[in-house]
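Only a single protein chain was left out; the remaining protein chains are all shown in position.
Presenting subunit A:
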Amino acid sequence: MASSSQTKCLVTGGNGFLGRWIVQELIKRTDYHITILDIFIPTNAINTDRITYLTGDITDAAAVRTALKGHHICMHVASPPHHFPAEKFKRINIDGTQNVIDACLAENVGRLIYTSSASVLSDGSPLVNADETAPIPKTFIETYSETKAIAEAMILKANCDRLLTCSLRPSGIFGPGDTQGTPGFMDVLKKGQHVLQIGDNSGLFDWTYVENVAYSHILAAEKLTPGSKVAGQAFFITNGTPTPFWNHPRALMAQKNVVAPYLIIINYHIALIIGFLSEMASLIKKALGKESKDGFTRVRVRYISFNRYFNITKARTLLGYEPVVGYKEGIQRTMAHFIEQEEIQAKKKTQ
C-alpha cells in the first residue's frame, strides 16, 4: 500500500499500449505509487506495492471521481483505437476528458497530463516542421483528430492555480505491444501488398518510439510545478528524425530479412483518382444497405504522400526532452518483439 507521503499518480488507459509503457517508465524513473485505471484489466493482474489496478470506464463520471481520490497526478492516456465509430470518439475523448478534469478539480489532484496527438493539426494539408504556434484547423480529416483537438483545448483551458495541466502530442507511436501501426504493416506484408508504393517517397513522416513518448510523460509530470512555463502548454513529441514515409515499413520488414523483390510505384495523381473511385464505390455500397469499410481514400493518399513532420524544440527546451531510444534502435526492438510473438504463436499452433 502507498504510504501517506508518497506521490500518487493515476494513469487512465494504463493497460493500453502506451499506458503500459508509461507505467514501466514511472516505475523505473520515479518513486510514485501508480494506479492503473482501465476499462479492461487482465484477470491475472495482481496489485503490488507500487501498482494498484482499477477497472473503470472514464465515461462514468462518478467512477472517475472515486478513482482519483487521494491522487496528486493524473495522466490521461485513455483513447479509443482508430477503427472505433465516430460517436465512441466523442463519448470517450470529449465526455471522458471532461469527467477527468472535473474529478481532478473536485479531488484536488493538482497535476494533469493529457496524451494528445500530433494529428490535432491534421486537416489534410502538409505539415512541415510544424510547431506549437500552428493554429488548430477548423476542419479535420477524421473524427479521431477532431475529438483529440477539442479534448486538448479543454485540458489546456482548465489550467489554473489549483490544477496545472499540459498536453503532449506524439506522432506515429510504434514499439513492442503496438496494436495498430506495426501489425498493420505486417498485414500488408502478409497480403503481399508490400510491393506497392504510392508517390515518389519524398514525403517525410515522424515516427516515435513508444518509450520516448512514455518518458516525455514523466518529464511533464516533474516539470508541472507552480509558476512553471510548462503549465497550460502543448508539446509535440517525436524522435526528431523524420524519414521518407515508405522507409518505415521497409525497415520493419528488413528486420525479418524480407525485402520487396520489385516495386510497383503508383503515381500520386493516379492514386488520388483510384481513391476517389473507391470512395464512390463505398458510398454506393452503403446506399444499397451493404456494409463497407473506407479502405483506400483520397485522405489516406494525401496522408502518406505529404510531408508530416514536427519541430520539437519546445519540448527540448521546456521539458528537457531528448529521445532516449533512437529511431533505428526503436525499429530493432519493435521487430525483435513481434518476431518473438510470432514464434510463440507458431509454437502454440504446432502443439
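Keep in mind that, in the parts below, contacts are C-beta pairs under 8 Å (C-beta built on N, C-alpha and C of every residue); 3 or more make two chains touch, one makes a residue touch a chain; residues count from 1.
In this text, contacts and distances are computed from a predicted model.
Hidden chain, UniProt protein name from the list "UBC core domain-containing protein", "RING-type domain-containing protein", "squalene synthase" or "RNA polymerase II transcription factor B subunit 2": "squalene synthase". Among A:Thr7, A:Asn247 or A:Ser282, the one in contact with the hidden chain is A:Asn247.
When you scan A:Asn44, A:Thr133 or A:Asn257 for touch with the missing chain, the hit is A:Asn257.
Although one chain is not displayed, subunit A still touches it through residues 128-129, 200-202, 204, 241-244, 247, 250-251, 253-254, 257, 259, 307, 309, 327-328, 331.
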